[in-house]
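As you look at this complex, bear in mind that one protein chain is not there, while each of the others sits in place.
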Amino acid sequence: MINLYRVFYRCLLAASLAFASLTSFADTPDDTLVVALRIDDITTIDPAESFEFAGSDVSRNVYQKLVNFDPFDLDAGYQPEIAESWSVSADGRSITFTIRDGLVFSSGNPVTAEDVEFSLRRAVALEKTPSFILTQFGFSAENLDETIMQSENTVTITTDKRYATSFVLNCLTATIGGIVDKKTVMANEVNGDMGNAWLKTNSAGSGPYMLSSWKPNESVALTANPNFSGQIPAMSRVIIRHVQESASQRLLMERGDIDVARNLNSDDIKGLRDADGVRIIDELRGRLMYFALNQKHPELSKLKVRQAVKYLVDYKAMESSFLDGQYVIQQNFLPRTFLGAVDENPFTLDIEKAKGLLAEANVDQLEIEVGVREAQERIEIAQSLQNTFAQAGITLNITVGTGKQILGRYRSRDLDVYLGAWGPDYPDPHTNAGTFAYNPENSDAANATGLLAWRNSWDTGGLTEKTAAAVEESDRDKRAEMYAEIQANFRETSPFTIMFQRIEQAAVQDNVDNLFLGGATTAATYWTVTK
Amino acid sequence: MEGQQLAFLKILSKAITTFISIAITMLGLLLVTFVIGRVMPIDPVLAIVGERASQATYDAVYNELGLDKPILVQFSYYIWDVLHGDFGDSLLNARPVSEDIARVFPATLELATLGILLGVILGTPLGVISAVRQGSWIDQVARFIALVGYSMPIFWLGLMGLLIFYGILGWVGGPGRLDIFFEDIIPVRTGMILVDSIIAQNGVVFRNALSHIILPASLLGYYSMAYITRMTRSFMLEQLSSEYILTARIKGLSERQVIWGHAFKNIRVQLITVIALSYASLLEGSVLTEIIFSWPGIGSYVTTALLSADMNAVLGGTVVIGLIFVCLNILSDLLYGIFDPRSK
Amino acid sequence: MSEVKNPKLSIHDLKVWFNSGRDKVDAVKSVSFEVAEGESFGLVGESGSGKSTVLRAITGLAPYWSGSCKIDKASLTGRRRSREFFRKVQMVFQDPYASLHPRHTVDQVLSETLYLQGIKDIEHNIVRLLSNVGLTSKFRFRFPHQLSGGQRQRVAIARALAGQPEVLLLDEPTSALDVSVQAEILNLLNDLRNEQNLTFIFVSHNLAVVTHMCDRIAVMRQGEIVECLLADQLGRGEISHPYSAELLEATYG
Amino acid sequence: MSNLPIQDWLLSDEPTSRRQAKLSRLFKGWVAFQTNVLAMIGLGILLLLIFVAVFAPLLAPHDPFVQNLGNRLQPIGSDQHIFGTDSLGRDILSRLIFGARITLYIVVLVAIIAPVVGLLVGTVSGYIGGVVDMILMRITDVFLAFPRLVLALAFVAVLGAGIENAVIAISLTAWPPYARIARAETLTIRSSDYICAIRLQGAGPLRIITKHIWPLCISSLIIRVTLDMAGIILVAAGLGFLGLGAQPPSPEWGAMISEGRRFILDSWWVATIPGLAIFAVSLAFNLLGDGLRDVLDPKSGRS
Partner (left out) sequence: MLCIDNLWVKFPTSQGLFEAVRGISFSLSHERLGIVGESGSGKSLTGRAILRLIRHPAIVKANYITFHEQNVLDLKEKEMRKIRGRRISMVMQDPKFSLNPVMTIGSQIIEAYRQHNQASYKVAFRNALEMLEAVLIHDPERVMRCYPHEVSGGMGQRIMIAMMLIPNPEVLIADEPTSALDVSVQRQVMKILDNLVTERGMGLILISHDLNLVSEFCDRILIMYAGRIVEVCDAAKLRQASHPYTQGLLNSLPRLSERVPRLTVLQRDINWTEAASVRG
């Protein structure tokens, strides 16, 4: 019996010794930037296909575009990058870009007009999800020979009608405008896919970094592009690691095992503010949090009801409690810093007013369903809405589901109320105006699932035409004015209640400088970082 | 000669029946998964084309995936491919599912193996001791430890463990399998970092990997220990009250000989089944543990795939997990034959 | 084997085996005998001689059998037995600890049996059955674990008698009991046979018990009847087969 | 020994009526069970759970759904809130009290579905044998070989998130082991003398399965279910943790942990208190299960 115990205790002792001897740690290496980020949304990094937040971060650091944003001065708008300069034809339909000399891809090949033409044509021809950003200008696989043309060191694109130049160029700063290395890509072509399969997991760009590995749901590793024509970045390696939990990201941050944590919730941010050696970066992003009423619902389609619910949101309390620091009140569909953005947020929680409006609409005791994606902050917003709606006699039943599940119902016009987020696809006001306030055909048959107005069966009450007009206005100020007018109308009449705009808060180690998250218009830059 | 032939035939027929029953089980498994995948209200096409796609793009992908064909036709295509070792490409990232599984499975295997080892090494003696000393303080303590293990939500324990041992004390590594700068240092052979680092004779990486794995493995080990302790205890109690134990005592054997030499030998078979089951459930991937510890294992892989309607990945993962389960069952049956002479 | 006039039960060339195919095990190789109405017929042999299997084959509890088996000239086939058969033929099992449902009271056991046999007036019949086997009604609501071995066997006998059968198959009914209790049960069985004119087939490994209970005795060995004797012959030691002699020698007393 | 007459009546070895026999058996089981201190503790906790669930509206100091965003994440031991408040400023104690109802609901529902399905499949399979047995056992194997959480997730995904669906999903994954147990028991019971005896009275398979085999399988199933209940609550909590269990604002304990885990580093109590509640109930079921095994297990109840 005694022996039995001895064996047992010995085991315990050995185990505890082994445990205790594992405690040695170092900081991250000087030339490596380690970022904790949820990257489970990345499905590809081919610029012609990539359409997710984490993916566009990677893309921005790997691919250059004809025009792009300067991370140090986002407000300046698009700046020349691969294009040295451009000129617009008299009819306003053609833009000719002159390609800069001396730019080189990571493969060592020079960046030529041919590459630019190939990249843009490829993005159209592949017809992947984001291709609409280009095809809205009338480009299609059939007319590429006439619309996107290269000659010598220039590339000319011709749109189907006149558009605001700023609109076209803003679209080219989106991920899909990334220029790829034609030779390398076509060398890896399989079954006429224009290198799509290869580019999903490899890079062929001229940006400061190149992709060294992507393990889905695990990590993305970038290494400095040795052939980069600009200044070689200080961080020769960037490792983006998938860490799902905010608490885990915070612990990693506190232990100094990572340099940047990008998915911290407001409470963990608060906790980290007090931690030694950690700094918080706030950047206003373009994402909006909104809810929308399905106009197929007989009660919800009443104007007074649409207006009433806008007074049933406790904007202030949410902004200052669980959304603290991460969202700011925004009641217009153009995010702050966008062209045409307005700073009018007239709605506050006003139960009595809402009750009055509901009474005018003859609505008493309403029970509706709200669909929410399984994400904590959205569920909390939904619960807060549930609370305030109840005070005006509206019962809100929350249905939580996976993103795909809820979205599926939203797209098929099946939800009473959808609560979710919307991020601009490219840094031009039309990206949001064209989806919130634009719905040329409201029938079920139209199946315009890409338009938020259609998803809510809203015929926009004349805003569609105004939006179409705004996108053709080439005068910048006039254009901004037109959007202000659309938004004023939209605020009062639309079934959309836009509530908040996202502020991204990232925690960085004190020694990390010049990390830019991309503001409302673009994605994060790592090449600027020093430490 | 004839006897030998007969014996051979017997083994052959047994092998064939075993194989057939595995095949049927696997087919059923595939069918169920497949049906689930098809009736799920998550649209795999949408998962690919994204929410802004036009109807034409949608239709193209719909046909490309073969979703327009009758479900049985789809299923038979799938079976045909699986028989050729092809699980198809992940709908989401277009990489072969088999490649993904080969990447995530070793992570789970490593974690589960270490976990089950801890569970067996601690749980078995604890169970034996508490059976032998039924009612004593050590029995009470062992039972309590096991009960706590049975009753504690793992995600809570995991987060707390991470907070205390990593966040505050800094005794162990944080989430993930390695510290970032140790990644990609050693060549991937088995995919299990502990093993790979031993092969590469890289002590530093080994230590780092160990520091990362020890906490989640202890946690899983604790849960399997709770189960193993409890089962060992009840098996031992049953054996200790049997007559041959009395015989052994009459022979004048010491308690240790009676317990380990006689009683324990008789519970080996049952214990193997318990351990195999426990191991199988760990290999299924403890989704919650994997999420909390950012462990890129098969559990979270299949779950993520399921939630994003990546049916090829779900089917592939399920087949692999089902195969493991079936294999472990067969293995425990084989060991049964070795350890229990009565089964021959 | 010996001819009997108007046999109640006649068995001819009965073969019983377990498992089909290669694993086939022959439990009874070829057995024939006849039992007259009101007779008590004994089957004696060691464990594995197939004596209990014969009973199981008659009642349809054995998986595979061949040969002919007649009750009142009606042939039995396969494993299914009719309701009439169960009214005529009943069985008492060896181990009284295993033959009663552990969660059923005596009352439940008997009332269910009566119900199944289609007998009305269950209340009255339970009391009658209990008193027939020498139990007072205070045992009626007990569970098996509240009864001694002898009492359990009495309940089992009462159950067998519930449908007022004509033939009782007794499978070692006393081998699990103490000798003093054995005597009580054997006396009870004899009394019941006399009162109700029952036909017994009595299976036992104990020569003395079988001789005490039976008129004629068949000695079984490895699935075959080696010898058929009258009880008196056995008592006097008049036996011819060496195996019977061996058994007799082994059974002291 | 100064027993009350009623106790004598209950403890009698010579019951005189069906009712007395039945009550007496229950009472004796209770007496045996009473001596097991740990099991009594378990029972006590569960009775407390039931009490709290029944009288939740009277016991809860606050409305569990009323939010007060200005008063969020109050620590344990605050004036108004003994267990503090959650991220929407709701009183945790009140939510815990109302959550007891949901926990009880899960427990009862699973306890009704899973063992019954298992019992049906197992006993039919074991009793009839042959082809039926083979088919049913293959089906059982398929479900056993399935990764459990994946199966549950898939079912929830198909049926839609919600507590009932979560319970059904859990039950669907939980029945195979019960079927195995019931089948094994049936196989041993099937060939026993008392089953032979009742067959000789002309009883059909339906009667034998329902009246004779079930009562014997049920006790071992009850033990297993009780012991598994902890695991079931934890799986339900796990589904809640993944957002697929109870829907907000329902104060399901697993969902409460899930909500609270975001604050675990600063406001640890928000997740810990429901965690402890789950722990206590699971523990209670385990203790109770151990105790029931001692009382009900036919193997130990022989002598």
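Per-chain residue numbering starts at 1, and chain names A, B, C and D are given in the order in which the chains are listed.
The definition used in the following text is that contacts are C-beta pairs under 8 Å (C-beta built on N, C-alpha and C of every residue); 3 or more make two chains touch, one makes a residue touch a chain.
On a predicted model such as this, the values are computed, not experimentally measured, just so you know.
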| item | value |
| --- | --- |
| Contacting the left-out chain in the complete assembly, out of C:S32, C:Q164, C:N190 or C:Q222 | C:N190 |
| Of C:D26, C:E46 or C:E224, the residue in touch with the unshown chain | C:E46 |
| Residues of subunit B (touch criterion as defined above) contacting the omitted chain | 242-244, 246-255, 257, 261-262, 265-266, 268, 339-342 |
| Missing-chain contacts mapped onto subunit C | 46-47, 149, 178-180, 182-184, 186-187, 190, 205-209, 211-212, 231-232, 234-235, 246-253 |
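Methods note: only the chains that are shown with their structure count from here on.
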| item | value |
| --- | --- |
| More contacts between chains, C-D or B-D | B-D |
| Interchain centroid distance [CA atoms averaged], subunit B/subunit D, Å | 25 |
| Length of the line joining the C-alpha centres of subunit C and subunit D, rounded to whole Å | 46 |
| Subunit A and subunit C, separation of their C-alpha mean positions in angstrom | 86 |
| Multi-chain contact sites of subunit D, meaning residues that touch two or more partners | 157, 160, 242, 261, 264-265 |
| Per-residue overlap in subunit B, given as positions that touch at least 2 other chains | 41-42, 159, 163, 167, 307 |
| Touching pairs - complete list by chain label | A-B, A-D, B-D, C-D |
| For the subunit C and subunit D complex, residues of the former touching the latter | 59-61, 81, 83, 86, 90-91, 93-95, 98-103, 105, 107, 112-113, 116-117, 138-143, 145-146, 156, 159, 162-163 |
| Subunit D-touching residues of subunit A, taken from the complex the two chains share | 245-247, 250-251, 265, 267-268, 270-271, 314, 317-318, 320-322, 374, 376, 379-380, 382-384, 386-387, 398-402, 405 |
| Touching residues on subunit A, where the partner in the complex is subunit B | 1, 3-5, 7-8, 11-12, 15, 18-20, 22-25, 28-29, 32, 34, 40, 42-44, 51, 127, 129-130, 132, 197, 200-201, 213, 215-219, 221, 239, 241-245, 247-248, 251-252, 254-255, 257-258, 402-405, 407-409, 411, 425, 447, 449-450 |
